[in-house]
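Every protein chain except one is present and positioned as in the full complex.
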Amino acid sequence: MPEFWINMGPQHPMTHGLWNMKVKVDGETITDAKPEIGYLHRGYEKIMEVREFQKNVVLTDRLCYVSSITWSHAYCLAVEKMMGIETPERGQWIRVISLELQRIASHLMWLASYGPDLGLLTGLLWCLRERELFLDLIQLMSGARMNQNYPRVGGVRNDLPENFEAMCKRSIEHFLEKLENEYPKIFHESKVFRMRTEGVGTLSAVDAINWGVTGPNLRACGVNVDLRRLDPYETYEEIDFEPQIWQDGGVGDSYARFVVRFNELRESCNIIRQALEKMPKTGPYRVKPPRRAEGEGYAKTEDSRGEALFYVIGDGDDRPYRVKIRSPVFCTMAATPILLRGNKLADVVSILGSVDVCVGEMDK
Amino acid sequence: MSAPLIPNLFAVCKVLVAAIIGIVQSIIYALSGPIPPLRGLGDWLGLDAVITVVTYLIVVTIVVLWVTVLNLFTVMWVERKLYSRLQDRYGIMISIWSLPFWPFNRVHRPTHKGLGYLQNLADGVKLIQKENITPRNADSAMFHISPVLIASSTLMVFAVLPWSSGFYVANLDLGILFILAAFSLAPLGILIAGYAANNKYTLVGGFRAAAMLLSYSIPMVLAVIALVVFTGTLDPVKIVQQQDRPLVAFGTTLPLPAWYVFGPQFLGFLIFSVAMIAEMERVPFDIPEAEAELVEGWTTEYSGMRFGIVFAFKWLRMLAACALISILYLGGWSGPVFTTLSVGGIPVPIVPEEIWFLLRIYFLAAFFVVLSWSVPRVRIDQILNIGWKRLIPYSLLAILVAAGFRVLG
Amino acid sequence: MAVDWELIAFFILSAFEIIGSVLVVINKRLVRAAFWLAMTLVTIGVIYLLFLSEFVFLIQILVYAGAVPVLMVFGIMLTRRKIMDEPGQEAPE
Partner (left out) sequence: MEYELLLSGALLCIGLYGVLARRNGIIVLMSIEIILNASILNFVAFSSYSGNPSGQIFALLGIAVAAAEAAVGLAVFLSIYQTHGSIELDKIRFLKW
């Protein structure tokens, strides 16, 4: 059989969103791959120039619908740095809690979609069941399950509700118990799952750094880069946590990426627990930002999928002069041909599912 | 010791058909006074050949209805309910009691607390209403012929598959071989379906399906050969009769029935079960229609009831596979309780053989369902590796073990 | 008059066979040729059934309907020049 191209997308069960993975196969082996993105391009960087600083938070929520708070938080941080204001301490702690809750929800969504990618529909239902707990918490905190619009320039929108701490602890305990006892049985303790993920889609640390892969995908290659540790923002330096790295060998495969993200779920629970203990019980959670600002602000945060970067320039008006967004998945996409080449056709889902693609932020 | 509910389906039906034809004949003879040519028609109806042919048609209809209407719907319902429970949800709940015309149902909020048994029927009705789309560049004749080929080859299995010692269409001496031959017809249909739709997904899916089914039917046949060394027959009824006795091993009688799974055939049982999972394309081996990478594999382009046929035939194959496993290795329809009551001189079994057989079938089906919904699917090269490098050597080993036991007694 | 049903069945089957095998050798579309090959070989198997040799019939179905045409179709599809063109048509002179 001659070599031929297979279009995986734009309408395909593998692409969780609207993009196209062109794969050239020789029989079952992939010889070449070409990601084709831009179906969802909305021109965020341009739209944000015509809206006021505070109103842009609504837009940044919609960069990635799975992980809204982390994105709007990154934007708020950049604007705050530009304006030179500082969030009150309680506001910072609340932000940390909301970020980690969002990270758990996002990683659970990734795990939920990774299951059916490999043919394990039970994983989808189980992960969505637990994600519901965290969506409830986020709803309790911000009033919305999706596109929360919670972080604001200068703090967060509202204080935590009264019973939040108790509910949060209860949910996390419940979730950790499931994480210890139930999930391993269908995921990494299952031999078939290991067969499908181990040794598939390997990426060396050098390649990963050269192609700009960040976040859990880079940590799966054995590189200890976690911006929460290296370049702490908010109150992360007061929290005792361990960035999750793949320890065995320097080459990251699908299984390594799975393990790193799976352990990050546990680590995020740990962070939330510590934050609930250490945070001041009362106090202001928000300062009023100035309406107009001039200067440059630059914020780099550890998003659920990698390093999210916002670069905001103000020219003294009440809206940004220029905004630059660096989305981690966009950079990871460049490395997909390296990841895919030489693997089998069935491994496309195993690899692209494990790098956790979010089309909203990729196409901006 | 055994007692089926129907002593012999063919004989029973023949008596009934003869009786009905007798009534029709007497009516025709009564009418032939005014219309003399009808007399020849009445004589022709009374021929033994005519009665036999009509009886065969009726028996085939009964078995096909029994298989498709009753057991197919039940096994689909069992699967949907069981995997829903596995995923912490209720599954299908809309039943006939959810329809809005019952007085206890409000129109806007009908109750959804039924069992949902007829959901699959409703799905079938929906599929029949849908349009049958043929892709423009498809090889139309081949595209339309392959669902028929697949479905009919699967139904052929049930022509010789006995449901008890009396409930079957035909009892061949080579029944097991016939079933295996009918099972092996599907790859050609699948490959042609994959080619004819003129789509890359169906092409790759058809390739995978044919390669997988072809390579797994070899260990399947080899495991049956290992069994035949022991049984000396390919007649399913005789194979079950051989297992319907207590197990004697090490000179003592063990409190176990003499099923072939207990003993040297255990390896063959494992191989045959794994090969059967592949033959019915369930999840660890459902790579032909891996919906994640090939949209729906070789069934991508089928729509409407044609998709329904190729979708339902998987469950029919599952039924046949479970029945075959239980006949060959798990004692078929032999069970512990066969007490018969005498109703007017006719012995009526309290727990007939069909019940024991169905219990085994559904237990095996439930096992396969739980297995297939708790593991991911295996990659195609791994599947072929398992087939050629593990199962075939092991099945050869099973033949050697069986022959050795046979020689040593 | 006793009708020799077996002879009639034999004639019908052999007509099928001749037509099928002619279709195999003159067909331009190779996949259809493989399909007709399967049909022809199964009808030959049914003739074996007329000779009361069921075992050979079943082996014939097992091998000639299950394995050989599938191998043929594999071969046809693996030896095409382009993936999506009309498969298996012989190249023009």
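Observations on the structure shown:
Going in written order, the chains are labelled A, B and C, and every chain counts its residues from 1.
As a working rule, a residue touches a chain if its C-beta (ideal position, glycine included) is under 8 Å from a C-beta of that chain, and two chains touch if they have at least 3 such contacts.
The shown structure was predicted, so the numbers you read here are calculated from the model rather than taken from an experiment.
Put simply, the missing chain touches C once the whole complex is considered.
Touch with the hidden chain on the side of chain C covers residues 7, 10-11, 14, 17-18, 21-22, 24-25, 30, 33-34, 37, 40-41, 44, 47-48, 51-53, 55-56, 59-60, 63-64, 67-68, 71-72, 74-76, 78-79, 81, 88, 90-91.
Methods note: only the chains that are shown with their structure count from here on.
When chain centres are set by their Cα atoms, the one at the greatest distance from chain B is A. Computed from the mean C-alpha positions, the centre of chain A lies at a distance of 47 Å from the centre of chain B. The geometric centre of chain A is 58 Å away from that of chain C, both derived from CA atoms.
Centroids built from CA atoms put chain C at 27 Å from chain B.
Under the contact definition stated at the top, the residues of chain C that touch 2 or more other chains are 77, 83-84.
In chain B, the positions touching at least two other chains are 200.
Listing the residues of chain B that touch chain A in their complex gives 83, 86-89, 200-201, 204, 283-284, 286-287, 290-293, 295, 373-382. On chain C, the positions that touch chain B within their shared complex are 29, 31-32, 35, 38, 54-55, 58-59, 61-62, 65-67, 69-70, 73-74, 77, 83-84, 87.
Across the complex, chain B is touched by residues 4, 6, 8, 12-14, 25, 28, 115-122, 125-126, 129, 185-186, 190, 192-193, 195-196, 344-349 of chain A.
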